[in-house]
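For this view, one protein chain was removed and the others were kept in their places.
Every chain is named by a letter (A and B) in the order it is written, and numbering of its residues begins at 1.
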Amino acid sequence: MATSTADQDQNTGVIPGEWHVRYNYSVGKVAGKYFDGLKARKILATRCNKSGLTYLPPRAYCERSFAECDEWVEAGQEGVIEAATIVSAQFENLPKPPYCIAYVRLDGVSTAMVNFIKEFDMGDLQTASSRVKPGVRVKVKWIDKPEGKATDFYYVLA
Amino acid sequence: MDVYVIGYASHPPAEKVLGKRLEEMVYDTSAQALRAAAIERSDLDHITIAACDELDGRSISNMLMVAPAGGYLKDELRVTDSAMVGLHLAAMRIASGRYHLGLLASWNKSSTAPFEDVMRMRCEPFFTRPIGLNATIADALFAQAQCAAGAASESKATAQSASLQRAAASNPRGLKRKAATADAIASSSYLATPLREGHCAPVTDGAVSVVLASGDWLNRHPEAKPLVRIAGIGAAIDQYYLGRDRLAGLASFKQAWNGALRQANVRSAHGFGAVEADCQTSYQALAYSAAIGLDGSPTFCPSGSAFAQNPYFCTGLINLIEAIEQVRGAAGPAQQSQTNFAAAHGQHGFAQQGNVVAVVERV
Partner (left out) sequence: MNKNVAVIGTGETVFRSHHPDKTYVDLAQEAVAAALRDANMEPQEIDAVVFSMAPTEFMGVNDADKWAVDYTWAAGKPFMRIHTGGATGGSAFHGGWLNIASGQARTCLVVGADRVAETPDAQHILNLIWDRFYEHDFALNTVTMIALMTQRYMAMRGLSEEQAARVVVRSRRNAMNNPYAHLKGQITVEEVMNSRPVSTPYKLFDICPRSSGACAVVLACEEVARKKCAQPAFVHGIGGIANTVFIGDRMGPHTDAEIGDFAEFVLAGRECYRQAKITNPRKQIKVAELYDPFSGMQFPKLESLGFCKPGEAAKLSDDGAFDMNGEVAVNPSGGTLCTNPIGVTGLVRHADAAKQIMGRAGAMQVSNVQRALATAVGGSAQFWAVTVLGADVM
């Protein structure tokens, strides 16, 4: 049976597959309150008095002292860039470049939280990078109608 | 092994744990285990996690889970097979002499994830997935193989399920669900022949954290009170592809069992006050109890096994807790005659491809 081409296809063939999985993540004790706070244009952090740390994103417990966080604190709406990068590549299922992601430590909070820095010129990468170096201050800016999602605010250069 | 359990905690079982993120569930359980062991997190020199990404609904689940489990800036290893495999690794870490005080954490919150679809995706894509296996179907194939070998029958499976459910109903540590009658079980719908719904233990949510210490650590901390010694652990895995021998033979179960008993210097199942096995279906209960000479014995799964609670991925560790309570005389209504040794078993993979048995000894 001379089916050499077919045999070749069989050997180097591919079986396609896809898996669409849906999950239901319980919001839990803390995230719900944080997202409600966003609707009121407040950024709520949790504090552990045993370690003295104030956390964003908010936590139910302190990872270091391993005690429950015992207070909610309103974070300042200005802060300092701890790390930033400007993305030029188009990744599957991710935003159209260019965009800037940064970890910003808001005033009154011990840890930095990630969000986009928007509204600045990213045309020249070298110049744009130098404008978002660690230590640069930024401000929180709210979208018109906060919905209780992490994207209700973003950072802009102060 | 010079390995001791000095404390543990299990999360209150529930069909679905709502109102808490998985991280919060695990934090609560680990914090409780540390309190039970009367140690601080800072005392630990390592942490072992047993978790499944797909059931947790997150790739690299230990990224988010290591800190809630208690592992911040600790030496962490994680296994993906089952909680009892985690116990095996955790015990080896201490037995190596390199580590002395560790936390083992495992959980199951499969109300997050589509459980059977996760199982289905464990099929290799060429020969098995186009046909479609999942946990239930694999368990049904096992059930059929047991029947064909003359080791089981539907009526025996029904009776076994009824008896496990009765035990489960009075287990204070379980869900305390009302036991179904044999008639109700026998008339429940088939899921995949010969397996009926009533033969299967539903998967529930739960978490377990255990604190383990070396003998050396105990000598340096005479105020600490060990609960049990891990006298022996046996583990083995079977081949992946299912076939009659693979299904009926229970090869890796027997190997794990024999290995654990040899290490613990226990001669047979009769040397145990109780044997708590991971019975996802009553067919498994029939098969395991027969394999170790305990068919019909009250010392086999007095807790009700997975019918009391079934946090699938860590059901084996729930069994370990039941075994610990047996040797301590604290098992409540399930208590058998208190002896020095009890055994706990966990399984994982299609039709229990992998098995781990641990023997605990009273101290």
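The rule we apply is simple: a contact is a pair of C-beta atoms (placed from the backbone, for glycine too) under 8 Å apart; a residue touches a chain by one contact, two chains touch by 3 or more.
What you are looking at is a predicted structure, and each value in this text was computed from that prediction instead of being measured.
Q: Identify the residue among A:83, A:143 or A:158 that touches the chain left out of the display.
A: Considering all chains, including the one not shown, the answer is A:83.
Q: Can you work out which residue in B:18, B:60 or B:330 touches the chain that's missing from view?
A: Checking each option in B:18, B:60 or B:330, the one touching the absent chain turns out to be B:60.
Q: Check each of B:103, B:123, B:213 or B:342 against the chain that is not shown and name the one that touches it.
A: Going through B:103, B:123, B:213 or B:342 one by one, B:123 is the residue touching the chain not shown.
Q: Of the residues B:92, B:159, B:290 or B:363, which one touches the chain left out of the display?
A: The missing chain is touched by B:92.
Q: Touching the left-out chain: which of B:74, B:173 or B:362?
A: If we include the chain that is not displayed, B:74 is the one touching it.
Q: Kindly note down the residues of chain B that lie in touch with the hidden chain.
A: 1-2, 47, 53-54, 58-60, 62-64, 66-67, 71-81, 85, 88-89, 91-93, 95-98, 118-119, 121-126, 233-241, 251-252, 255, 259, 349-350, 353-354
Q: Residues of chain A in contact with the chain that isn't shown?
A: Counting over the whole complex, chain A touches the hidden chain at residues 11-12, 14, 17, 19, 25, 27, 31, 34-35, 53, 55-57, 63-64, 82-89, 91-95, 99, 101-103, 105, 110-116, 125, 128-129, 133-135, 149-151.
By our rule, only the chains that are shown with their structure count from here on.
Q: For chain A, which residues count as touching chain B in their complex?
A: 15, 17, 19, 21-31, 60-61, 63-64, 66
Q: Please output the residues of chain B touching chain A within their complex, sorted ascending.
A: 17-24, 27, 31, 34, 40-41, 57, 67-68, 70, 72, 109, 111-114, 117-118, 121, 125-126, 129
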